[in-house]
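In this view, the complex is presented without one of its protein chains, the others remaining in place.
When the chains are written out, they are named A and B in that same order, and each has its own residue count from 1.
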Amino acid sequence: MNQPLMVTAAQKAGPTVTTLVGGLVLLVLLALPLLSLLPADSPFQVSAYTLTLVGKILCYAIVALALDLVWGYAGRLSLGHGLFFALGGYAMGMYLMRQASGDELPAFMTFLSWTELPWYWVGTQHFWWAMCLVVLAPGLLALVFGFFAFRSRIKGVYFSIMTQALTFAGMLLFFRNETGFGGNNGFTNFRSILGFGITEPGTRAALFFATVLLLVVSLFLGWKLARSKFGRVLTALRDAENRLMFCGYDPRGFKLFVWVLSAVLCGLAGALYVPQVGIINPGEMSPTNSIEAAVWVALGGRGTLIGPLLGAGVVNGMKSWFTVAFPEYWLFFLGALFIIVTLYLPKGVIGLLKKKADQ
Amino acid sequence: MLEPILDPNKDAGSSRDAISFGQRVEPGLNTRHGTILTLEDISVSFDGFKALNNLNLYIGVGELRCIIGPNGAGKTTMMDVITGKTRPSEGQAWFGETLDLRQMSEVQIAQAGIGRKFQKPTVFEALSVFENLELAQKTDKSVWASLRATLSGEQKDRIGEVLHTIRLSGSAHRPAGLLSHGQKQFLEIGMLLVQDPQLLLLDEPVAGMTDAETEFTAELFKSLAGKHSLMVVEHDMGFVGSIADHVTVLHQGSVLAEGSLEQVQADERVIEVYLGR
């Protein structure tokens, strides 16, 4: 790893090109929800399906960015980010369930013969508290796990395996009917959010806007971090943790900060994902999902800010095309992608472009 | 080039306030008896193998001490003990008169003013030379400070000064990973300088350097001594001869001989250890 990963390929390729492409993409993203509001017979109308699909991919892009902060910059590969994503999603999902059921218990609870709301769901009928949970649940879990993991300097593959086991344990917990998380089916059949119908084109457009906003904010945050001394300490930590300690830095605080930040970003992405897609179930916590996020980052180029977004977009775009056109071959393709990226694209697509630009 | 941190002739209490460039100094380093590092009866064992065996070592304030010894004598383990990486199973380790090194974490020890250069040069390869020095520079190293940190003009000047000293001004913005082996050694020494420690531990600092570079390093160390305390582990006897007035020979985890280079070279036991029977 001899290249300074701090410098994004975009910066190398020239700021004008980046600004142009970035601006164009942002413009398209902002135009999409507006176009979706056009009448159905208009030639420019964007279907609800397309809007949902792009919104979903944007949520994944935020996850990829969050994962990149801990993997690409701090050098800790988390295979458990799906858990944080799902926790945010579940907090939002419960709010939506309460919206749908009014003063009654949510439908799934009556169905699973619950008589009263368990303590952890108290207050979820209020939007503001649900939003607090979206941040707190993944944030606190990350804080506790990270505190212990970083204290004992669990690193490298050990850290990855631990995080994978964590999300696996979470999945088992949420699968159970008696834990109050809706079991196998999770939360679905949402009706409204803040009083607006969840399937209304206006609501969809607003949620989409919110997702774009979150993405832009995360990107800005990531950019600020990467440019700060904090970002340089993270890179130093990734490459020579011992040296950093002998320089007088306590690596634990740095790791914990970026780890919790990353988890919270994932939680927020999950909270925006659920109302758009209309369902959250424990499958989101399966280790497969989290490790798939790693390949988005690896494909795009870790240690860069644009790479993960690119990777998430490309892989998920391919996925939705494959699963319609050749569902049998998607796993072959995904598997091959994992292998090719690790063997031939250690720095991802961005690294490849950067190399091209350098020549 | 460097302003004095400690003047051994003065009372330790008053001189430390006059640290250069407005940097903080850790209060409470008491060197009243002129000893900056005290190792007493240190033993370390790895699964029954005694890497250090009742080691006693005292480094004076401003002293430049060379440590020599055959492979496996325990030189690196001793440095690990001082920097908190390895905990001794027995014995006492004091920094100054009051800081118990056994109770401190690696980070605390580094912040208290012990700097270390590894045997294999380790620099932050993905960062530029300038950024390496920036990270090492003595300042508030907490998470919050790092989030908001900007370099003051003074700090930039200081880094520039050190860059000049280690002759890397021209490569300030190159990634450290692209430096040659000798340049990395210098960069690491530079990182120690900006860290402004009171005790420097240097593990084979001239390995892989050209003769000219070695000579220059010797000059550098000699200029540092007096203001800082230095402990240099080295195999290159020419280098040791050019810098050290006081040499300690380690063998099988304890001190075999101590004195000037000529004295220890004349010592029967030292000859035996180095040449065999």
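We adopt the following convention: a contact is a pair of C-beta atoms (placed from the backbone, for glycine too) under 8 Å apart; a residue touches a chain by one contact, two chains touch by 3 or more.
In the analysis below, contacts and distances are computed from a predicted model.
Visitor: One chain of this complex is missing from the view, so tell me which of "Sarcosine oxidase alpha subunit", "Condensation domain-containing protein", "Amino acid/amide ABC transporter membrane protein 1, HAAT family" or "Putative circularly permuted ATP-grasp superfamily protein" is its UniProt name.
Guide: Choosing among "Sarcosine oxidase alpha subunit", "Condensation domain-containing protein", "Amino acid/amide ABC transporter membrane protein 1, HAAT family" or "Putative circularly permuted ATP-grasp superfamily protein", the correct UniProt name is "Amino acid/amide ABC transporter membrane protein 1, HAAT family".
Visitor: Touching the absent chain in the whole complex: find that residue among B:K120, B:K156 or B:H181.
Guide: Result: among the candidates, B:K120 touches the missing chain.
Visitor: Touching the absent chain in the whole complex: find that residue among A:A64, A:L166 or A:V349.
Guide: Result: among the candidates, A:L166 touches the missing chain.
Visitor: Of the residues A:T19, A:T110 or A:S152, which one touches the chain left out of the display?
Guide: Spelled out, the listed residue whose C-beta touches the missing chain is A:S152.
Visitor: Looking at A:L136, A:A206, A:I279 or A:L334, which makes contact with the chain not pictured?
Guide: Once the missing chain is taken into account, the touching residue is A:L334.
Visitor: Considering the whole complex rather than only what is displayed, give the residues of chain A touching the chain that is not shown.
Guide: Missing-chain contacts on chain A: residues 77, 145, 148-149, 151-154, 156-158, 160-162, 164-166, 168-169, 172-173, 175-176, 179, 242, 287, 291, 294-295, 298, 328, 331-332, 334-339, 341-343, 346.
Here is the rule we go by: only the chains that are shown with their structure count from here on.
Visitor: Where the centres are mean C-alpha positions, what is the separation of chain A from chain B, in Å?
Guide: About 45 Å, centre to centre.
Visitor: Give the list of chain B residues in touch with chain A in this complex.
Guide: 83, 85, 105-107, 110-111, 115-116, 118, 122-128, 131, 134-136, 138, 141-143, 146-149, 175, 177-178, 191, 195
Visitor: What does chain A use to touch chain B in their complex?
Guide: It is residues 1-6, 225, 228-230, 232-233, 235-236, 238-240, 242-250, 253-254, 257 of chain A that touch chain B.
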